[in-house]
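I have a structure I would like to understand better, so I am pasting it below and will then ask my questions one at a time.
Here the complex is missing one protein chain, while the rest keep their positions.
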Amino acid sequence: MVLLLFYFFCFLIVVSAFLMLLTRHILYAAFLLLLTFLGIAALYALVGADFLAVSQVVIYVGGVLVLLLFGIMLTHQPVGGQPSAAPQTESRNLWWGALTGIGFFALLAQVIYKADFTSKAWIVSAESQKRLLNNSSIPHLGANLMTHYLLPFEIIAILLLVALVGATLLASRKS
Amino acid sequence: MQNYLLSILIFLPLGAMVGILCLPNSQKKTFKIITLLVTGLQLLVSLVIYATYAVSKGSPAGVYHTSGFQFAERVEWIRLDLGNLGQLSIDYWLGVDGLNVMLVVLTGLVMFVGAIASWQIQTKVKGYFALYLLLSSSLMGCFVALDFFLFYLFFEFMLLPMYFLIGIWGGERREYASIKFFIYTLFGSLLILIAMIALYLSVIDPHKTARQAGLAEKSQVIDNQILTKTQDKLAEGTLPANNRVHTFGLPMMMDKANYLPNASLQPNSGSETWTMRALIFWALLLGFAIKLPIVPFHTWLPDAHVEAPTPVSVVLAGVLLKIGGYGILRIAYSIFPDMAIEYASWVASLGVLAIIYGALNALAMADLKKMVAYSSVSHMGFVLLGVASLTAEGVNGAIFQMFSHGILSAMLFIIVGVLYDRTHDRQIEHYRGLSQAMPYFTGLVMIAFFASLGLPGFSGFIGEVFTLLGSFKSTKIAIGISVVAVGGIVLGAAYFLWTLQRMFLGKFWVKDAQWKTQLHDLYPAEWLMLGGLAAATLVFGLFPSLVFNLTSQSVEVFLGLFVK
Partner (left out) sequence: MFSKNLVSELSNQLNQILDSLVWVYPELVLAGWFLGILLLDLVWRNLPYRILAGITGLGLGLTAVLVYRQFVDFQPLSGNLFLGMLQLSPAAIYFKFIFLLCIACTVLLAGRSRLFRRTKPPYAEFLALLLAMGLGLHLLAMSVNLLMIYLSLEVVSLSSYILAAFHFNQKASEGSIKYLLFGAFSSGVMLYGMSLLYGFCGTLQITDNQFVTGLAQADGMAVLVAGFLAMAGLLFKISALPFHLWTPDVYQASPTAVVAFFATAPKIAGVLVLWQFSQVLGKIDFWLGNVKVEWTDLLAVLAILTIIFGNFSALWQTQAKRMLAYSAIAHAGFLLIPLVAANELGRQSLFFYLTVYVLMNFGAFWLVELMSQVADYQIKSYEGWGNAYPILGLGFLVVMIALTGLPPTAGFTAKLLIFSALWEAYQSSQNQLLLVLWVVGLLNTVVALYYYLKIPFYLFLRPLPTPPNPILTVRKLDYAWLILLIFPLIFWFFKTDWLMAMLKMLV
């Protein structure tokens, strides 16, 4: 049952991401992104990362994406209008690009296949410990965030501030 | 005081250069006088070295005998701790033996002549003379350095002044010629760098290693016993790696016992055809051959010579080319004697190729300066042939040929300069019967030409005959190669005589009637330069022992490397 769900959500993610690339309409692309995000949240939930799944929905679906949609709707032509003109640069080396992409995908697929994660010692032991934990991962996340990952946590704050400064700077300077 | 003569040779011009840079631009005359004085002093010092160079039977005469170098100076310059690789030590190590003493004299002489010839430089005088002095200093350094690193430093150091001297004060195509010169010679010097890195990491200095490893006390004099003990420990592999002191000293690199047992440059390291030793040997040989120059890599030379101003051509042909020959003797051959024997025929063939190809080209040139440039290629081929023969005659002859060619090529380029100064034209067919307008000049030209084509009585003869004798006598190279080389002499006679006949004999005619008034005979300065050089070629041609006395002992030691 879990496996079936897993494949279903995987399928959802891949197809929606792929369609997002293909569509020329930015609003459709945004909605497809929504599907992708939801699928990922579902995957998180499936592996027991409940807090992460909820955060994914709240932050990405509820926050980021809604903002994005607002932005698009406010600045772009309404649904049903003509998609904007064709891109100005022609796409060259289409075949080579496709070939490289497929080749790279094959390589990565082989890597993951060969890596054989399920038999890794640390994963096996983690699997066995999982049953000992309570249902929620939140306490452990909280403890870790304040101990092992305290420094990264603080650095992320700086990182976000830098991004914020940069964004306002670039936006306000547009001539 | 005598101990510091070699340092004086190097640092005197360097100090003068700093002095010139500090003077204001307007002091044009002062720059010239300073340069003349300094190069004159350099000549004097080199003559003192020549005169006091001790020739005595029985004493080891340098090459790989560390104690056999005269006027030696040795101070540790850089010492680095390379962790588990041991240490690296670079010495400020100068010295003179039979291989380089004549080249020091030659450098002194040619730089002095060049300084006189530089009197006519008018533009950017300050820069010119500063660079000239820098060049002089690095050339001297190159010949007297006994540490590979030091040698390499001077070797690279002369590229920059040369580049600017050709590039700023040269002829029409100076930009092309100067860049070509720089690129070619840098390529050569990189091959040398490759060899240098590979060598120094394979060789230790037994003296310093003994101290480092505690085999000798601090105050103890290191005798042969300790050295042998150190070398034995090295060979056994019982010497801790971090006690090895890697050295750039050239004499140390010539001793098999100083090589690390597992280094791929180890002399006894197997007998496959293309060992690392062979590769490094060829890298060195090619590196120096580009400088010499050797035929496929010679094309920078005609361009550089033709575009350079007269004094720079004089220095280029007179001294710079000799570094190639000297480097082959001192470094490539001395460190890789086994490879030198193995590839003797190849090297000799390269020499003969240069002789014949250079001569044929000289025959075809319409520009007098180009003709002279190609004659240089041909004459330097004899040097390579002589060295490749690995006989006493051949190697002595090669050194003599370098010395003699230094004098003669300086003379030839000054001759070209004399004509060019007057008419700004160097085409051979634009002149005829110059002997009528410039009789004294023609007289000196005849001396230079005859000396160059190898007329007995002049220095060119001795050099060519000895190298050929050596090559015929040599068991290492095929007789056919030497036979072909003789053809080079015939060709040499042909182009010099033909040029003489076309330009100087017959009825006086020049292309532009105006030139007739400009073609004065020699000025005093030109008299001084040409006359002095002509006297030198005559003296050394009549008394070759003036050179051989100094060189033969060291050559014997040098050849000893090849029978071990």
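Labels for the chains are A and B, by order of writing; each one numbers its residues from 1.
By our rule, contacts are C-beta pairs under 8 Å (C-beta built on N, C-alpha and C of every residue); 3 or more make two chains touch, one makes a residue touch a chain.
None of these values were measured; they are calculated from a predicted model.
Enquirer: Can you work out which residue in A:Gly48, A:Gly63 or A:Pro139 touches the chain that's missing from view?
Expert: In the full complex, the listed residue that touches the missing chain is A:Pro139.
Enquirer: Which of B:Glu156, B:Glu342 or B:Glu556 touches the chain that is not shown?
Expert: B:Glu156
Enquirer: May I ask which residue of A:Val47, A:Ile102 or A:Ala115 touches the chain that does not appear here?
Expert: A:Ala115
Enquirer: For chain A, which positions touch the chain that isn't shown here?
Expert: The list for chain A reads 107-108, 110-112, 114-117, 120-123, 126, 139, 143, 146-152, 155-156, 158-159, 161-163, 165-166, 169-170, 173, 175.
Enquirer: Give me the chain B residues in contact with the hidden chain, please.
Expert: Residues of chain B in touch with the missing chain: 77-85, 88, 124, 152-153, 156-157, 159-160, 163-164, 167-168, 174-175, 178-179, 182-183, 186-187, 190, 193-194, 197-198, 200-201, 262-264.
Rule of thumb we're sticking to: only the chains that are shown with their structure count from here on.
Enquirer: Please report how many Å separate the Cα centroid of chain A from that of chain B, as a whole number.
Expert: 70
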